[in-house]
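Heads up: the structure comes next, in structure tokens.
Only one protein chain is missing; all other protein chains are in place.
Right, subunit A next:
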Amino acid sequence: MAKKPISLTVDGVSYTDDVEPRTLLVQYLREQLGKTGTLVGCDTTNCGACTVHLDGRSIKSCTMFAVQADGHDVTTIEGVAAADGTLHPMQQAFHECHALQCGFCTPGMIMQAIDVATEHPDADEATVRENLEGNLCRCTGYQNIVKAVQAGAREMAGGTSGDTEAGAA
């Protein structure tokens, strides 16, 4: 299959690569860039393990071709902490609230959580739950994830950086 050239930014670094048109964005991230922090849990766009940000909004990277990301800015879980390693408030909140067990849903969950918090800084429990509907977790029963999203959102709203992509800057 003829490969197509793409140029994009991932976690603050510019890449130019040739990809097969059928390559999914998540495959490109994992297999070509080694961004294995982003995970794959299904083949039907249900689980959300692959969630990343495209130009600052959450998307499921298994539901988009790499060629569609051409010219865009992608942030993965590996790019949300600050350059000095300081965790993003949402990462910190997941840790503090014990919002993960096996951790497999976690990268996608945190990326989605940042998006939810940006949209709804004061989200109540019901809003958080609704907005996490596309991200499945088998371990936690969601209770602590919901708590973490609310805590992280508060922290993000009160924090110094208005930019959700703290690490990409």
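Here is the rule we go by: a contact is a pair of C-beta atoms (placed from the backbone, for glycine too) under 8 Å apart; a residue touches a chain by one contact, two chains touch by 3 or more; residues count from 1.
Assume contacts and distances are computed from a predicted model.
Peer 1: What is the missing chain called in its UniProt entry, if the choices are "Amine oxidase domain-containing protein", "OmpA family protein", "Xanthine dehydrogenase family protein molybdopterin-binding subunit" or "2Fe-2S ferredoxin-type domain-containing protein"?
Peer 2: The record names the chain that does not appear here as "Xanthine dehydrogenase family protein molybdopterin-binding subunit".
Peer 1: Can you work out which residue in A:Val10, A:Leu25, A:Met64 or A:Ile110 touches the chain that's missing from view?
Peer 2: Spelled out, the listed residue whose C-beta touches the missing chain is A:Ile110.
Peer 1: Among A:Val10, A:Ala49 or A:Ala117, which residue is in contact with the omitted chain in the full complex?
Peer 2: The one listed residue touching the chain not shown is A:Ala49.
Peer 1: If the missing chain were put back, which residues of subunit A would it touch?
Peer 2: Against the missing chain, subunit A presents residues 20, 22, 30, 34-44, 46-47, 49, 76-78, 81, 87, 91, 94-96, 98, 100-107, 110, 125, 128-130, 132-146.
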